[in-house]
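Below is one structure, written out as structure tokens; the observations come after it.
Take a look at subunit A:
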Amino acid sequence: MADASTLVPLTVAVPLITAALLAAVSRWIPRRGPDLAALAAAVAVTVMSVALVVATRDTPIVYWFGGWHPVRGVALGIDFVVEPAGASLAALSGVIAVASLVFSWRYFEEVGHLYHTLVLTLLAGMVGFSLSGDLFNIFVWLELMSVAAYALCGYQIHQSGVVQGALTFAVLNTIGTLTLLMGIALVYGRTGALNLAQIGESLHGHPPGGPVIVAFTLITAGLLVKAGAVPFHFWLADAYTVVPAPVGALFAGVMSDLAYHTFARVYWDGFSDALAAHRDAVRDALLVLAVASILVGAVMALLEAELKRQVAFATVANGGLVLAGIALLTPRGLGGATMLVVVDGLLKAALFLLIAAIIQWLDGGDELLLHGRGRRRGGVLPGVLLAACGLGFALVPPFGPFLGTALAVDAAGRPWLTAVAACGAAATGAVFLRAAARIFLGWGPREDPAITREPTESREGEPEFQPNDDWKRVGHRIIMLAPPTVLVIAGYVLSLVPGVADWFTSVAHGITTPHRTAEYVLSGHLPPLPPLPHSHGHYAPGGSAWACAAGSLIGSVLLAAASLWWQRLGRVVRRVLLVPVAALKSVHDGAVGDYTLWFATGVAALGAVWTLTLR
Partner candidate 1 sequence: MIDVVQIVVLTFVALLGVAVVACRDTLRQVMVNGMFGLSLVVLFTVFEAPDVAISMAVVSNVAYPMLLLATIYRTRGRGADERERE
Partner candidate 2 sequence: MSVYPYVVAGVLFLAGLYGVVSSRNYIHAAVCLTVMQSGTYVALIALGAVSGGQAPITKGAQPGKPMADPVVQALTLTDVVVSVVALALMLALAQQSRRRGGTLDPDELARVRG
């Protein structure tokens, strides 16, 4: 449809021009002007993205900016390749941005237009990052997202803890984008092209030489830093702890997992042909990173007391699940991963907004500090929502994350991977069940040496509030609790839509057939879609999927109980447990030099492994 393609540039141009005009006329618009303008722009982006998802059901839309169509297979301009997967992630960014802006309507008092300008540019960066088909353009949108994120992360800069988190965030992400840029330079040197489709075509059929392998390593490392995979995840824990919660919803909800999806796109469109002979080596290396992310993220989440830091490590763990789905290099794995990005994104965004509401209502963000305070002040909904998120992460069937994980990981028929996913889900779910039990039911002890007690005040990153009589006014409470409720319900209900698993698989099939899209991008002729491999017919969660769900549910309840009352196990066990806990925590201690060393080790290891195996 001709009209749908004009929507493509508008999804990015509308929020950007709103931000620019907000800054230009900031002095002459009424107090609530920025709020309304930002909200309108976010809603517009969401509506346009949903329209694009519908419009690109069977044929992707390729939009060439500046009207520069390719000539004889050489891409002259920059293109957006709008496929249902990318468009649905753009829609997810829009939805969470709308929820965050509605939530922060009452949340920030003296904010002026700066906050809204930065949120709008962050949204535009995310939409561009998920749709762009040009490698350098992906780098530009990544940089725009990062710059807006540095500023938003340092929003409550006058609190000392915030500075350290924002600086770690800025340094590590800058190193990540520079590594990505060096990778792009290598790819351009080798192929003379920046367009992903053209890179894929020019690398087609040739054995991957040195530059291609090292370029792929650097690009992978650059994108995985943004996604927060182990060993590049250290900055994520520090940064998401100090960021204001409405912004954290955007970060944890979509920004991190978007990097995984874009990595999948870059791999399939650009490198999957060149590295086709060594698919196993690529798959195994990525699976190692994914499993490490799941386990480290889940264990560290259990060892944290501060709610926001728990969600940060839960983001790392869920990211590991998404990476595991992508790493299997099958349409079903990628489809499950994309579904997980959407569903878990909604849950994590809801969790962040919920935590902000809890901080304002119970005047604290630390699980131990809030022991039993939720019960004394009444109000059931926050507790129910927190437990719902915990259960969601614990893969409660038949709701959202369960179907996504089953599709992504279980369908691959690797029992050990399903077991790891179950353990990760159990631990991640247990964290929030334990938090709900401790805060809203008053169970468990008030002191717990295993969980870190942040010496600084635990309201980090949140703006100061007047005494919380504000919470009493019903209107205020509705605005604060409505967005998380809507997001949790959306996250749960999405998997009940009939045929959603097959839709995500077919969408992923579109991505995993790069030749078809490349021919469409470069020559405008769309060859017919090759049929899905026979094993990928209609998908219904099988026995092992239900076993995985049951295991993770029971495991999460047991783990929650264990981590609540583990101190009753006697002095010997307690001392034995505390040693590894202290070691693991000292690794995450927050010095930029250590994190950069971990980053260098990660890139060196990945490079060495791939240099030896992909040759």
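Basis for inclusion: all candidates are chains of the complex that A comes from, given by their letters.
Methods note: a residue touches a chain if its C-beta (ideal position, glycine included) is under 8 Å from a C-beta of that chain, and two chains touch if they have at least 3 such contacts; residues count from 1.
None of the values given here were measured: they were computed from a predicted structure.
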| item | value |
| --- | --- |
| For subunit A, as assembled in this complex, the candidate in touch from 1 or 2 | 2 |
| Residue ranges of subunit A touching candidate 2 (in the complex, touch as defined) | 136, 143, 147, 150-151, 154, 157-167, 170-171, 174-175, 178, 181-182, 185-186, 188-189, 194, 238, 454-456, 589-593, 596-597, 600 |
